[in-house]
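The structure follows.
Of the protein chains in this complex, one is absent; all others appear in place.
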Amino acid sequence: MHFASDNSGPIHPEVLATLAEANQGYEMAYGADTLMNEVRDRIRGIFEAPGAAVYLVATGTAANALALATLSKPWETVFCSPVAHIHEDECNAPEFYTGAKLTLVPGGDKMTPNALRGAIEGEETRGVHGPQRGPVSITQVTERGSVYSLDELQALCGVAKEFNLPVHMDGARFANALVALNCSPAQMTWKAGVDAVSFGGTKNGLMGVEAVVFFDESKAWEFELRRKRGAHLFSKHRYLSAQFAAYLRDDLWLRSARMANANCARLADGLRAVGADFLYEPQANMIFASFPRRVHRNLHRAGAVYHLWGSALEGTDEEEMLACRLVCDWSITEDQIDQFLALL
Amino acid sequence: MHFASDNSGPIHPEVLATLAEANQGYEMAYGADTLMNEVRDRIRGIFEAPGAAVYLVATGTAANALALATLSKPWETVFCSPVAHIHEDECNAPEFYTGAKLTLVPGGDKMTPNALRGAIEGEETRGVHGPQRGPVSITQVTERGSVYSLDELQALCGVAKEFNLPVHMDGARFANALVALNCSPAQMTWKAGVDAVSFGGTKNGLMGVEAVVFFDESKAWEFELRRKRGAHLFSKHRYLSAQFAAYLRDDLWLRSARMANANCARLADGLRAVGADFLYEPQANMIFASFPRRVHRNLHRAGAVYHLWGSALEGTDEEEMLACRLVCDWSITEDQIDQFLALL
Amino acid sequence: MHFASDNSGPIHPEVLATLAEANQGYEMAYGADTLMNEVRDRIRGIFEAPGAAVYLVATGTAANALALATLSKPWETVFCSPVAHIHEDECNAPEFYTGAKLTLVPGGDKMTPNALRGAIEGEETRGVHGPQRGPVSITQVTERGSVYSLDELQALCGVAKEFNLPVHMDGARFANALVALNCSPAQMTWKAGVDAVSFGGTKNGLMGVEAVVFFDESKAWEFELRRKRGAHLFSKHRYLSAQFAAYLRDDLWLRSARMANANCARLADGLRAVGADFLYEPQANMIFASFPRRVHRNLHRAGAVYHLWGSALEGTDEEEMLACRLVCDWSITEDQIDQFLALL
Partner (left out) sequence: MHFASDNSGPIHPEVLATLAEANQGYEMAYGADTLMNEVRDRIRGIFEAPGAAVYLVATGTAANALALATLSKPWETVFCSPVAHIHEDECNAPEFYTGAKLTLVPGGDKMTPNALRGAIEGEETRGVHGPQRGPVSITQVTERGSVYSLDELQALCGVAKEFNLPVHMDGARFANALVALNCSPAQMTWKAGVDAVSFGGTKNGLMGVEAVVFFDESKAWEFELRRKRGAHLFSKHRYLSAQFAAYLRDDLWLRSARMANANCARLADGLRAVGADFLYEPQANMIFASFPRRVHRNLHRAGAVYHLWGSALEGTDEEEMLACRLVCDWSITEDQIDQFLALL
């Protein structure tokens, strides 16, 4: 009953198998391995983007920070949600890599086109004095488990394009969003107006690999230099490639995401049945819900693991509603979910 | 017959086995995994340093850049060899992370105490105008396959201490040096005067893990923040821990290094027997040697893989001596070495 | 009738005279000039801070960015008002110099202790993942012409001290605030809990000099190195010193600030008399007021110079109220003010 994070689960057995398979003899270092060719080709195929520049790094923060650095200038500002991972959870890595600052688009978890337009219009109004307008960064799945629809993505990208600003997608949970929308990777990215995407693997069954995809090939060399300068180029790169190759072979990435989302839906249904309050409508593999302190106590006592959300278990009011975050990955079993629900 | 780099070989089967073993159920993220406790304890034990701060990162450049950033200030200069990896092969990562610059100690591959003292005395002579003196970085094994003796290390660290400067050791091939010297990790580091070490694993049979060890615990929290800000903190950290745990269990790190050095010695003996010139006396697992162009041609034709060193195979003078670099890792077989030697 | 900015006016004749006086013979460079000794001594005296570290730089942005960099770490966040100059008008200079980010304290122009406490509590809640809490920066006079009372300053600093955070004061209009409060420099700074102040001269009659004062002397050397590394150390420093010496001699700084505030009060009274709306209550030398488009047209036609505030003169509704900013410096004459008022 482990719902703390999709960072806590094991890697998929097929990934381990591909690592073992890749572990034969010598191989070119630093990304010149043959598995990387496979990964690049597959990603270009999946995204219907034959000229895309494709790179692997080991952490989501590296993917985001390097992608944004490549899309921006140090005197610009990046537009994002106030709860974006790049703002809240990367300890200034985006600022370190870009030299730029972040402008928080007012509102909640999801940015609206109007709020984004307002934020953009509010910058670059004072000549050289204020920061210049830079990239827009969209998180898909959002930090609160919501999924932007294709219409919403197009509208946000459309606003960015009005101002000639590039768009970055933080897709740490890219696959979960994709299967939720039941659309193609191209539809969710460049066809909607996205210029670069952090295409996550770590939260969906890999050990630690994220692909960075630029639809504009001209960014390729700069990215390579930034990756090396950031100390994110692996010498034994084949082991990153092997993970991502496994991820893409036989649609493992989609199978795992569907499993995670289905697990989440089963959990959400159960919570709904017992009358839990949802802070956000669960659309992918995360649930933000509230139930009474006594229920949390039972769950903790029974060994359930998850984060309270801005609440503390300590307290005497047993009926007080406490919010929590529940994350499902591909590996959780229906039994565990049912066991959890039974405790409610 | 692959002698291009110790970055090109496979990982040790025991490492793969430990990864598989670690891949069970849920585990705390971001370094709070139980295997990390094992790694920390073992490293403290191995180094006879019960209070050492121990961290894992995935690349050698990250280990060096983050360690140096933690030891320096942006207005300082780092003293190193003109052929140091941090100067030649990290695409400004040390400058990016430290904000400081590098002062190249005149001379060759190995720094001498006098040259180091001269370089240090040459800085911080102009008040605020020049950079201030910062850490000394020593590469052990050096970039040219040499090993500093304990006396040499103590003398270099002694010079640093005269000026109250911290000492960093780039130990990408730490194990190879250690078995060459047949000394203890403590002797080769803090007992000699080293303050922080990049303790390499990647070149010695891991997929991609380096430990950073600070003998002064007070650097710990700053390092953790720098690691996260640099995007080098792994969420599924247990897979870094598992690699390093395997590395330390049953002395795999020493066994592999001994194997690599023995392979290198066998190769060097064979080269010596056929009259090859050595640019540097091989002391660990790297050889820099010269032999005639026609011999290189034969070797290439037969499938041997290695780097020419500042030379080009193209040319018509068949007897011209061309330098090359030959690196041995743990995985090369005696048969391959003998096959290579037979071609000479 | 020039009310655009206190950056637009001339320098005070006494400043020019002191520059001429300083222009005799040779003088030590880089801050070792004798006039700097006078400036340091006077500032220490004025602030009742015999051990204060005192430096001169040429721009307010340099004063703020260097002071904040000295008080913070690159993994921290600086707390400030959403309309702070460091956020809106310095083109990422604070981020460039500090490496840190800014957290905007929700609310308006002036920070309240509760809002500040909430903002501080909202950071450093996620271990290494989010930025760590860094300095609080208070602007006095605020960007909207308000002045924090001593009680308000003490309350804000008190909140910072609860969390052991240093406090910086952006005093680009320090003198205007001081004469508005009719208190001592010590009361408005270290006695209230301020650790470092950008003590402005440029907007109050100098060509371009700001003093940076640290009440904790231990920051001195780091600041000197940061100033040089930022390219803000003047070789012919005596000409910065001469300006600030003139500023402090015979209380020129206070005389000029009193003049500017008096000019502003005269203007505000006149505006009030004709029923103008004030967006903020004028407390120092800036007015934010609204009056009908037709009045603005008259003023512009008559040669008055000032900024409309988020409004545009173009438009057809002659009665529409348009906001503007009016700034008074020491040099404007009562005649000009009366002429302006007569046009209303």
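A, B and C label the chains in the order they appear, each numbered from 1.
The rule is simple: contacts are C-beta pairs under 8 Å (C-beta built on N, C-alpha and C of every residue); 3 or more make two chains touch, one makes a residue touch a chain.
Quick caveat: nothing in here was measured; it's all calculated off a predicted structure.
Participant: Tell me which of C:Ala93, C:Ile138, C:Ala265 or C:Ile287 is the one touching the absent chain.
Facilitator: With C:Ala93, C:Ile138, C:Ala265 or C:Ile287 as choices, the missing chain is touched by C:Ala93.
Participant: Would you mind spotting which of C:His168, C:Lys191, C:Arg229 or C:His296 touches the chain that isn't drawn?
Facilitator: Of the candidates C:His168, C:Lys191, C:Arg229 or C:His296, C:Arg229 is in touch with the missing chain.
Participant: I'm checking contacts with the chain that's been left out. Which of A:His2, A:Arg226, A:His296 or A:Arg325 qualifies?
Facilitator: Residue touching the absent chain, from the options given: A:Arg226.
Participant: Spell out the interface residues on subunit B facing the chain that's missing from view.
Facilitator: 74-75, 77, 88-92, 95-96, 99-102, 104, 126, 128-132
Participant: List the residues of subunit A that touch the chain left out of this view.
Facilitator: Touching the missing chain: residues 30, 73-75, 127-129, 132, 222, 224-229, 233.
Participant: Name every residue on subunit C in touch with the hidden partner chain.
Facilitator: 2, 4-5, 7-11, 16, 19-20, 23-30, 58-62, 65-66, 90-93, 96-97, 202-203, 207-208, 225, 228-236, 239, 305
In the analysis below, only the chains that are shown with their structure count from here on.
Participant: Find the chain most remote from subunit A, comparing centres computed as mean CA coordinates.
Facilitator: Most distant chain from subunit A: C.
Participant: When the centre of a chain is set as the mean of its C-alpha atoms, what distance in Å lies between subunit A and subunit B?
Facilitator: Those two chain centres are 34 Å apart.
Participant: In whole angstrom, what separates the CA-based centres of subunit B and subunit C?
Facilitator: 51
Participant: Quick check on subunit C: which residues sit in contact with 2+ other chains?
Facilitator: Within subunit C, residues 74-75, 128-129, 132 contact more than one other chain.
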